[in-house]
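Here you go, one structure.
Only one protein chain is missing; all other protein chains are in place.
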Amino acid sequence: MSNSVKVPSVLVENVSKWYGQVIGVNDVSLAIEGGVTGILGPNGAGKSTLFKLLMGRIKPSQGSVKLFGIDPWQDTSPYRRIGYVSESERLYDWMTGQDFVSTLARLHGMTRNEAESRAEHVLEFVGLYDVRHKEIGKYSKGMRQRVKIAHALVHDPDLIILDEPLHGCDPIARTSIMNVIKELGNQGKTVLVSSHILEEIERITEQIVILHNGRLLALGNIYAIRDLLDKHPHRIMITTEEPRKLANAFIGEEPIYGVRFPEEGKLEIQTNDLSAAHSVLPRVIVESEVKVSRIDNPDDNLESLLEYLIGG
Amino acid sequence: MSKQDEQGRGLSNTVWTQLDRKAGAITELTIRQLRNRISTWVVLGVGVLLISLLLIFYIDSIRDEFEPYDNDGDSEDWDNDGYPLGQENIYGTSDYNEFSFPGSSEYIYQGDIDWNDQPRTHYGNHTWSYAWGYFTPVWIDVNSTNPFIWNYYNSWIDWSLGDYSCEDEGLPDNPFYIGQNDDYGYNSIDRNYCQFENGTYIMFGAAFRGEGEFFVQPGWETEWGYFTESFFVEPHPKSMYIDEDDIDWNGNSVSGSQGFDDDGDCLKEDYLVESSPDDSNRNGIVCDVQWTYDPYGNLISIRADSNVDEDPDDSKHVGESSHRTFIIGTGKIAFVMILGLFLPLFLALGLVRDESENGTLHYLLSKPIHRGEFILYRLLGYLAIVVSYTVILTFIIAFITSIIGPGESIIRLSDYPVWIGISLSTILVLTAYGSVFNTVGLILPRYGVYLCILFGVWEFLMGLFTITIPSSDITMLSISHWAIQIIDATVMIAWSDTALMQQQANAFGLETGISFFWHPPVHTLGTGNPFIALIISVVFILVFSIGMILIGQLIFRNKEIM
Partner (left out) sequence: MTEDLIDLDGGQTRMEAAYGSDDGDEDLFAITAKRDASVGEIFEQNYRPWDGDFGPRWVRNYAIFRHHVFGLFSSKGHRNYNPFIRLTILVIFIGAISPIAMLFFSSLFGTGPDGFIDKMWGVNRSNLWGQVLGYFPRNLCYWPLLTALVVGGMISDDRRNGTSAIYFSRPVTRVDYTMMKYLSVAVVLGFVIVFSYMSYYTLAIVFKGEGWGFLIDTLPMFLAGLLCSILLVITYTSIGLALSSISQSRFFSAIAFLSIIYGTKLVALLIDLQFETSILYILSPYDCLAHFGQWMLGLELNYSHSLSLSVVSLILMNLVSILVLISRVSSLEVTRE
């Protein structure tokens, strides 16, 4: 593609999708070009719906979806340049990995020989070369995920969409899949990876999209988003025998603007600068001489992050 | 070196070759998928088993040869006198009377006194029968034995019973007394005769031999005659009267009247046949067969006078038509109705539906392939299996039956067009049902299967009706009707004399089953031409299948896949 006007790989404009009464994706607009992008969101946030819209499986109720400038619902031609790893767990268990990948490669119009050699190549890339003649039914979960990735890469696509590729994998498989994805990003391809675990995405990419309840919550660099989040109020939960005494010690410290006693033996302090709060925390505790049994940071996960974004 | 595009692929990779490859890949995937399912093998295996079963029965029946069958029953000897009915017919004796047989002594009628004849007495030495009246004997043959089985009104007197006095029974010797007061006075006595003290006998429907004067009371009657000398006639073996009256047909379609009464049972004058000789087909010629043709030379009907050509040579006629019946019946029931219906039910129903249920559809649809093409290639994969299966199976059964089947030649080449017709019909049915089931599975993934089962039951019913009553209108709403039409038409094309055989079987009572399994094709636009029926049926099924595939494609193209 060497058009004079640069068309983004993925262009989503004001797309909404309803399933009857339920809304799957709500007025989402996105343009993605180059590099690895993580799509984050809890279960039911609309990640898979978004991907299905991108892959032309379902038709947007409103708005338009364009891949390389073409509507995938109308025309299957963009699939020549797209690799898609669905969230589906089922594979053809009776086929060998090699067969599976080469059969699907032939659907790109490759000859049989071409397909076989491409399949071998791509299976080597995902690290399944040794087991390529084993039946998929005998593969482990991680291997199955990798063979799914292999089929999506077999035609050397420009855009790769991976729906929960790390789902259900053990840490070793996870690392190897992550490496594959990073490698793809380094090759200059556009990669979309969805996950509901922030930490996973963090290890792959810095560019993220956050979806919740079908709405686009945030988009951009993960650290930039983090910083923006830091300006939001945060909570720190301290378990102690003398919460009130400790609360007295905290009041007056600069970053802390409020305290609460949610239940017996607990103290919640509220801050809008989390890192500053954490820096004063040890000092205050030591000075107050209160015995603290534990310190929790309930907001330090994706869920609460999202909670802030949507609830304010 | 061929030209290359930017991606380095040869330009010889045109759109078409790429399409071929995609088609090949999906077709191959489908075949391998079906091959990997146990149920496929079970279903195909059951089909082979079914065909082998039919073959075993066929070979068994061929080995026994065709038993000659006595259509008119004249090889039977009902009265156990040692002479079969056919021989008795020739001699004009009765097969229901053991005393009446060729060469047996025969009662010859000489005279009688009717209820109002005058005079009412007769003297003579006779055998009297149906004797009602007063007999004054000179001599009575008390030793004569009963030459006939008589009826109730005329039974041979058993003289060995001794005297039987009329007075004891209270009968008056005045003949008119009985006549005036009690016409049926004999009802009150135990025998059909009694004797008065003056020696006169009174007879009530008796038969006996003797000399004397017979007085017949007015209103009563008596007849007399004599018995011929008996002589010996060699009894014919029963086998002479099986297949003794073959179909006399010289194939001359100009002269409609054919047939000859070889065994003479039509021409004979006999009390068993009411009006003989016979012209029950009313063409003015007695004892013939009327063959009626239409202007194109097709046989319309055969109407035979009774007992003409009625017992043809079974091995000559039945052998061939049984062979045909086997092929037609197997084609219609085993191939079209059983294989044609159940293979798609097992194999085609889940072609796309199962993929989408399992979620494996995503892999296939994320490739640059149009959804419409995808359906077509899936069906192609299914057809590749079932079509080759059908063709192989037909060829095997065709080969075996054409070798061991009846006929002079080593191999019956004329069978093959019919087998090809059966194969074609089955393949069309497999295509039609395959596309229907596939499409219904797409439209209604949940309820569709029940619809398919209902549809299958409907097709099954309509198929059965079509075989028995092909002209019924409602059956036209089914695929199986048209498929069966194809077989009927090919049979008519390949074996143009099947209609003749069927007419012969109907007219002369040949038990071949061909009348049940075969009927001339119905949808010929009034021309009677089987090619037209063939073309109409093929086009109908093809149009239906293509329509179904198009509907399926349309639905699938606009279907959101979860």
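Order of writing sets the chain letters: A and B. Residues in each chain are counted from 1.
FYI, contacts are C-beta pairs under 8 Å (C-beta built on N, C-alpha and C of every residue); 3 or more make two chains touch, one makes a residue touch a chain.
Quick caveat: nothing in here was measured; it's all calculated off a predicted structure.
Participant: Touching the hidden chain in the complete assembly: which of B:113, B:247, B:267 or B:337 does that?
Facilitator: Here the residue in touch with the unshown chain is B:337.
Participant: For the chain not shown, which residue from B:453, B:477, B:546 or B:562 touches it across the whole complex?
Facilitator: B:453
Participant: Among B:133, B:329 or B:381, exactly one should touch the missing chain; which is it?
Facilitator: From the options B:133, B:329 or B:381, the contact with the absent chain belongs to B:329.
Participant: Using the definition of touch stated at the top, determine which of B:39, B:121 or B:230 touches the missing chain.
Facilitator: If we include the chain that is not displayed, B:39 is the one touching it.
Participant: Considering the whole complex rather than only what is displayed, give the residues of chain B touching the chain that is not shown.
Facilitator: Within chain B, the residues that touch the unshown chain are 39, 46, 50, 53-54, 57-58, 60-61, 322, 325-326, 329-330, 333-334, 337-338, 342, 345-346, 349-350, 446-447, 449-451, 453-454, 456-457, 460-461, 513, 516-517.
Everything that follows uses one rule, which is that only the chains that are shown with their structure count from here on.
Participant: Taking the mean of the CA coordinates per chain, how far is chain A from chain B in Å?
Facilitator: 76
Participant: Which bits of chain B are touching chain A when the two form their complex?
Facilitator: Residues 13, 17-19, 21-22, 24-26, 28-29, 32-33, 36, 358-360, 362-371, 558, 560-562 of chain B touch chain A in their complex.
Participant: Within the complex, which stretch of chain A touches chain B?
Facilitator: Residues 52, 55, 57-59, 76-80, 82-84, 86, 88-92, 94-95, 103-104, 106-112, 115, 148, 151-152.
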